[in-house]
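Accompanying notes for the structure given below.
For this view, one protein chain was removed and the others were kept in their places.
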Amino acid sequence: MHDALAILVTGGTFDKEYDELTGRLFFRDTHVVEMLRLGRSRLDISVETVMMVDSLEMDDNGRATIVERCRARAERSIVVTHGTDTMVETAKALAAGGLDGRTIVLTGAMVPYAFGSSDGLFNLGSALSFAQVLPPGVYVAMNGQHFRWNEVRKDRDRGVFERVS
Amino acid sequence: MHDALAILVTGGTFDKEYDELTGRLFFRDTHVVEMLRLGRSRLDISVETVMMVDSLEMDDNGRATIVERCRARAERSIVVTHGTDTMVETAKALAAGGLDGRTIVLTGAMVPYAFGSSDGLFNLGSALSFAQVLPPGVYVAMNGQHFRWNEVRKDRDRGVFERVS
Amino acid sequence: MHDALAILVTGGTFDKEYDELTGRLFFRDTHVVEMLRLGRSRLDISVETVMMVDSLEMDDNGRATIVERCRARAERSIVVTHGTDTMVETAKALAAGGLDGRTIVLTGAMVPYAFGSSDGLFNLGSALSFAQVLPPGVYVAMNGQHFRWNEVRKDRDRGVFERVS
Partner (left out) sequence: MHDALAILVTGGTFDKEYDELTGRLFFRDTHVVEMLRLGRSRLDISVETVMMVDSLEMDDNGRATIVERCRARAERSIVVTHGTDTMVETAKALAAGGLDGRTIVLTGAMVPYAFGSSDGLFNLGSALSFAQVLPPGVYVAMNGQHFRWNEVRKDRDRGVFERVS
């Protein structure tokens, strides 16, 4: 393992776009590369698109693939972009995945990056920073906060992540 | 000292706006509060505007004021928004200021937040995250990277911060 | 009738927003007033929200209401914001509505104003201008073009309005 970072893209609100022909939200390519350019990122980062799915469509197969892709990466620090609704479930799968020695940070957005009012750029800057300095483990980083995988839940009614004991 | 965060605003590119009557850039209020709202920040943060000056106008008096305001804050983690041209000088002043026990992170932007293509939101998310988890000391956080105060310089020709030994 | 303008809001893509709790698009208030402010409009305009519906939900009752509201307005020039899918049908209803002496221009957007890449501001500036100078009649203004109500159709596959003879 080495000191560069990897971003594994799995879809989620982060990357949704508006289809002007159908009026529906859909996935095309990830916006992560454009976001890193906007942030003038000078980190050594590899971006890998693992899948592009809605958080509600993420299943055990998908989670197994994410664990496997994390294991295959040579980087010590990994950010996983993910839909918020099932982010905690994927964090659990990663924690059970035996990825010792790595700092893995899941992040996402409440509003698609392509829309004017997205929290995505803030969360990406935050997740990349936590991934560099937190000790090995699996974390969720949202809204400026970070949580260990086993001390967080999403309150869907309020759309926020909160600490559980 | 306690675990909440403080953001001390000093101006810089971060907060510049376009004056439509004169066509010049100027300062009005800080955008930091709006940026925290956009980032859906759930951190316990106090925002204090110390001054609103261009980085090139920051002098020893200004720096002394920033050191003094940091000392007066009860928070253990402090982010200072600052123009990029003299950010490293202010970091040095803070390091010499005897603010032991605090993690102080300076950040800024290459493009004003009010303009479409700003790196400000990325840097703010990054700086707030570093401020929470780095050990006590004075740091510069830009472009996703972080540097100790005595190992960084700004390359003005390329507009980037880089490590010096 | 007098020389001020009215904008009658009926919903459509123009005014859709992203609900961060459900991930769905929905209507709240119209963005037209904010758009006029962004355009620094100095026109004497009254904005009236007639309804907030998706274009595909617009029915004969809705169209009758729009005709009735146009008739009730004292302004000679009226812009109607409308979803694009059934805009031409509503234009026909307005043409049949006996609103002689008025210039009525329907317009809309392919992408919601609240999203970064919307054509809404361009179309609104265009529709307001056509409404001031075209002779009485009912028109559709989209993509910089204008059409009389009986010489236009929407090509849904390509998402554009085109002239029919």
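Observations on the structure shown:
Labels for the chains are A, B and C, by order of writing; each one numbers its residues from 1.
We take it that a residue touches a chain if its C-beta (ideal position, glycine included) is under 8 Å from a C-beta of that chain, and two chains touch if they have at least 3 such contacts.
Keep in mind that this is a model prediction, so the values were computed, not measured.
Residue in contact with the omitted chain (choice from C:8, C:35 or C:53): C:35.
Along chain C, the points of touch with the absent chain fall at residues 35-36, 38-43, 110, 117-119, 121-130, 132-134, 141-146, 160-161. Those residues of chain B that touch the chain absent from the view are 13, 16, 18, 20-21, 23, 25, 54, 110-112, 114-117, 156-159.
Everything below uses one rule, namely that only the chains that are shown with their structure count from here on.
Put simply, the chain nearest the middle, going by average C-alpha positions, is A.
Chain centres computed from CA atoms place B at the largest separation from chain C. Chain A and chain B have Cα centroids lying 26 Å from one another.
Per-chain CA centroids place chain A at a distance of 39 Å from chain C.
Between the CA-based centres of chain B and chain C the separation comes to 45 Å, rounded to the whole angstrom. Annotation for chain A: residues touching 2 or more other chains are 110, 117.
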